[in-house]
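Only a single protein chain was left out; the remaining protein chains are all shown in position.
The chains carry the letters A, B and C, assigned in the order they are written, with residues numbered from 1 in each.
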Amino acid sequence: GGGDDSGDGGSGDGLVVGFAQVGAESAWRTANSESVKSAAEADDRIAELKFVDGQQEQEKQIEAIRNFITQQVDVIVLAPVVETGWTDVLQEAEDAGIPVVLADRGVEAADEDLYVTRLGSDFAEEGRKAGAWAVETFADDPDGTRILELQGTTGSAPANDRKSGFFEVLDAEGLNYELVDSQSGNFTAEEGKAVMETFITTHGLEGIDLLYAHNDEMGLGAIQAIEEAGFKPGEDIQIIIVDGSKAGFQAGVDGKLNYIVECNPVFGEQLMDVVVDVANGESMEKFTPVEEGVFDSTQFEAELPNRQF
Amino acid sequence: MSDDPIVQMTGIRKDFTGVRALDGVDFTLRPGEIHAVMGENGAGKSTLIKVLTGVHTPDAGEIRLDGRPVRFHSPGAAQAAGISTVYQEVNLTDNLSVAENLFAGREPRLGPFINFRAMRRKAKALLDDIGIELNVAAPLSSYSIAMQQLVAISRAVDIEAKVLILDEPTSSLDRDEVNVLLGVMRRLAAKGTAMVFISHFLDQVYDIADRMTVLRNGQLVGEWTTAELPESELIGHMLGREAATLEQIERTAAAHHAAEEEPLMEVTGLGRRGSIAPYDLRVRRGEVVGLAGLLGSGRTETVRLIAGADRADSGKLRFDGKAVNGHNPRTASARGIAFCPENRKTEGLVGDLSVAENMILAMQASRGWARSIPVARRDKLVAEFIEKLDIRPGDPDMPVKNLSGGNQQKVLLARWMLIEPKLLILDEPTRGIDVGAKADIQRLVAELSSDGMAVLFVSAELDEVTRLSDRIAVLRDRELVAVLESEADMTTERIVDTIVSGGREA
Amino acid sequence: MNTYAKRLMWPVIILVALIVVNIAATGIDFIIPTVNDGRLGGAFVNILRRSAPLLLIALGMTLVIATKGIDLSVGAVYAIGAAIACQMIIEAPDQTALGLVFGAVALALVVTAVIGAWNGVMVAYFGVQPIVATLILMIAGRGIAQLITGGQIPKVQDASPFTELGRGSFLAVPLPIWIAALMLIAIALLTRKTALGMLLESVGGNPEASRLAGIRSKGITVLVYLVCSLCAGLAGLIGAANLGSADANNGGLWIELDAILAVVIGGTALLGGRFFLLGTAIGVMIIGTLDDTIINVGLSSQWQFTAKAIVVFVVALLQSPEFRGWILKPFKRQPDAPAPEPAPAEEVLAK
Partner (left out) sequence: MSTHQLTERPSRSTLFDGLTRYIPISATVALLIALYLGGVANYPNFDNPQVVAKLFIDNAPLLVIAVGMTFVILSGGIDLSVGSVMAFSTMACAWLTVEAGIAAPVALVLVLAFGTAWGLLIGAVIHYFDVQPFIATLVGLFLFRGLTLQISDTDVSMREIEFFQWGMTHVDFGNVRDGGFWLPYLSFVAFAVVIIAFVVLHYTRFGRGVYAVGGSEQSALLMGLPVARTKIGVYAVSGFCAALAGILAAFATKSANPLANVGAELDAIAAVVIGGTLLTGGAGFVLGTVAGVMVWGMLNTLIAFQGNLSSWWARIVMGILLLAFILLQRVLARSGEKRRT
């Protein structure tokens, strides 16, 4: 390890980078961790990646950053679990002369000076992409579009933003829709399936046009529930999911869902480039987007082999 | 004593689920008198006390203190109003120190803070006064029940209340300590404190009480002055039958076990560091061996080693012709050693389980969990023992914690008699048991031993020990100092002499 | 038996009330089973089916609680059971082989039983407090599950017979319901037809007295933790089979709280001693129905926690005789003496 020379700030055999990850709460997240770790491993410019799992707790992440500061790492990468509340600890990093890069989610605008750049996805944008497809697909639905929504964990940023982005577009485009029900499936297949079963028994599936699931796992759980109730997912009801894991695309190929908004976790290499640039003091844009696409049923087949998680 | 009553209870009724514990009881206590409440186990004595002190709310009736009607909502309120109580089961918190128990709730303070130094000093003085020497900073749990009982009494006495209630305070004390306590009571009476005294020791009651109230089955039998009620009549009132049936147990001479017979149990050099010095002891079939000694002399420790409750760190134990190793309660009971511990609440009974379940516990444990005792057999056995030991109320499904103290003790006895052991170890089996039941138990011990069962018998009552035992082991300072064998030695005086001389021939 | 029925009365009333609310919100269909593909469905059957894992865990938890213990590791063990089975199946060339599925299930059960025995040994032989002993595996267990799956979510093919465990049915009744019901019966027989139940209650009620009575309390303690863990593993298998995948991080998350809740709603005290398996089952159904009720009456997700809190509070209060006495007092005829305020003294002694 490069721990011994860590105080020298970038000289020596390479950089020591501290990475405060959110947790391991989903396949998306583990894929993300994996990508960052393997990219650091492969990259000669990085001597050591210190990885700390925050278990979805802001305090744990703050604690990790303070530990990085004590250890005098060269660059800190933070994937913040929430947007607010980082001012003090980011200030401490700045005082210690350690630059901070945000990965994935962002922090509130007022703290913009305290990090160099953010590399990640825009959840609201993902919601808008999903919304755009819905508007396009159901634009000439005569009797109005009836929608079910499976939200992520209540109160979490992706859940909030994917919801607001989606309905923002629907409202802006004046789509005639009705939100029949919207419940949290906690981003898990288990609860996604359970909630969907209840939706089916409560509302029935006849007359429901669209299911919007905030992530893959809930969507896949819901698909099972729909199948077990004797309906055909993707036909009897159209389905949008966000994320786009292998399993999600496989379901797409099988014709069980209709639209995937990608949220790409595999940005490790891109992140390492950013980290090295930051360590070298290069100036940068505040936001570096991760490349992400959208896929409809015509593209699933072709895209499946490219999936890395 | 001719003053107005300080406590007057009239028409008290108290129902528990399924039991009417008190039914229209009147009770009057006058300043400066010592008033005994008498009755069999389960007669309602403790309940009467608890109703008075606000532990239970009466279902009917009136309580007057100093002429004013009162109704306490908690024992704390009663204490604040000048009624200080020692309840039947020692009720202190044994995780706190002796001193803290003595002064809990009324600690000497400096400003808002407890003054521990003053508290320890006062505690020491208080215990010195009664004549016991304890480390007042040590947790109460490091002392035996007897000692805890003394601490509870000291606490109650020190509160200097108008009314002092003692519910079976002497059940685990030996005679010297009882004498000290009686002395303290006389002193307080002279100062005008009114006292309620509950005890199953009639000699103590006759020694100290001015007046007696007798209860039977929750009902008032009557109130008498001690002078006008001879002992036999009192017993008659308590039991509701003629006292003549309570004949004394006479030991049939111990001759029926020949000396050459191999002992059932033979102990050589058995001991445990810090608890009991290595000792030798043998018990033959059909023999009752008594253990005598003062409080803390190590009687309990002695029998716990034999029962496997504690692990011995030296010595050998032979039982039934075989050397015993790997001794624990389970193997002991499998070999036929039964142990009735002295503290029935913490070591004996499982309060939430029913009477029946508590009775068959040891039997079931020896059969293993898979072979449950058939219901019919179980019901029959339980009914048989409820009858045999006269356990009241005789409902086998009642949680055992709702039984009165004496009846709980009988349940514990029944548990061990059920497994028909070869050696029955009884640690203070007659503690808290009424005269009738005590005679029953003594008769039972005599009967069992003439059927060939060996019995090890620990009791604070020397009379009882001498009456029942074939041989008596005398302990002092955690050491077995002598075994008295000859008929001539079986006297209380002889035992006391042996304790004083430490076993050296006088 | 009478006291037993009394204990069950309030939970049953709450359960019925919840069902009535659902029927009022969604119609009588709520309670009436439907049949599709030869399998019973419908809202209430679905609730029962989904509650099966929780019931399994709560049954084991009941036994543990009867011995005055508690098992926080069941959620993690759930994840481990699921992870082992799914990982083993997806690594095999032919996921539809019946032998493979049996092997995977057996392996998962053996491992979870070993974990339970370990918990029991910590408690019985090392004298570690149950909450701490099981906290260790609560923390480490999910790590182990993730290690097994490599942090991925292994997905079993729908064709694998493994998924039958969660989705299949026998005589039209879904398999999870069968499994949970059989386990309920098995544990009830095991504890009530043998002396195990009484010995458990004895160990929980007074460990020292039990030891002196010659009960193998250590062995019994190990056994109940083992059974509890085994139940959790089985629950994990059912959960995984239902989804066809094992989510090491989220599978069975916080299920220990729900399980303990169900046990206590069912009338078993956390202080050990008497336990009520049927009460536990009703507690589980209350919790299961509650989740659906929130959706059915149209409350938003934010209400999930609040509604649960309210229902639990109502159950807890209704079960308290002191509360009932207090609330009914104005309606009762006054006794002859002035009645005291909620008299604390007696309540404490009644324990």
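Quick notes on this one:
Following the convention adopted for this analysis, a residue touches a chain if its C-beta (ideal position, glycine included) is under 8 Å from a C-beta of that chain, and two chains touch if they have at least 3 such contacts.
Every value quoted in this text rests on a predicted model; they were computed, and no experiment measured them.
Considering the whole complex, the hidden chain is in touch with A, B, C.
Remark: the omitted chain is touched by one listed residue; of A:A132, A:A157 or A:V261 this is A:A157.
Contact residues of chain B toward the unshown chain are 55, 74-76, 78-80, 85, 87, 91-97, 100-101, 104-105, 107, 109, 112-114, 116, 131-135, 137-139, 142-143, 146-147, 155, 176-177, 179-180, 273-275, 294-297, 476-478, 496, 499-500. The missing chain lies against chain A, touching residues 1, 3-4, 6, 18, 21, 23-24, 30, 33, 37, 48-53, 56-60, 62-64, 66-68, 70-72, 81-88, 108, 110, 153-157, 160. One chain is missing from the display, and on chain C it is touched by residues 72, 126-129, 131-133, 135-147, 151, 248, 257, 260-261, 264-265, 269-271, 302-310, 312-313, 316-317, 319-323, 326, 342, 344-345, 347-351.
FYI, only the chains that are shown with their structure count from here on.
Mean C-alpha positions place chain A and chain C at a centre distance of 33 Å. If each chain is reduced to the centroid of its CA atoms, chain B and chain C end up 44 Å from each other. For the pair chain A and chain B, the distance between C-alpha centroids works out to 71 Å. Counting partner chains per residue, chain C has no residue touching two or more of them. Contact of a single residue of chain A with at least two other chains is seen at no position.
For chain C in complex with chain A, the residues that touch the partner chain are 26, 29-30, 36-37, 41-43, 46, 50, 146, 151-153, 155, 167, 239, 242-245, 247, 249-251, 253, 291-292, 295-296, 298, 300-302, 304. Remark: chain C residues 193-196, 198-199, 201-202, 205-206, 208-216, 220, 273-274, 335-338, 340-341, 343-346, 349 touch chain B in the complex.
Residues of chain A that touch chain C in their complex: 23-27, 30, 33-34, 151, 154, 181-184, 186-190, 193-195, 197-199, 201-202, 217, 220-221, 224, 228-230, 247.
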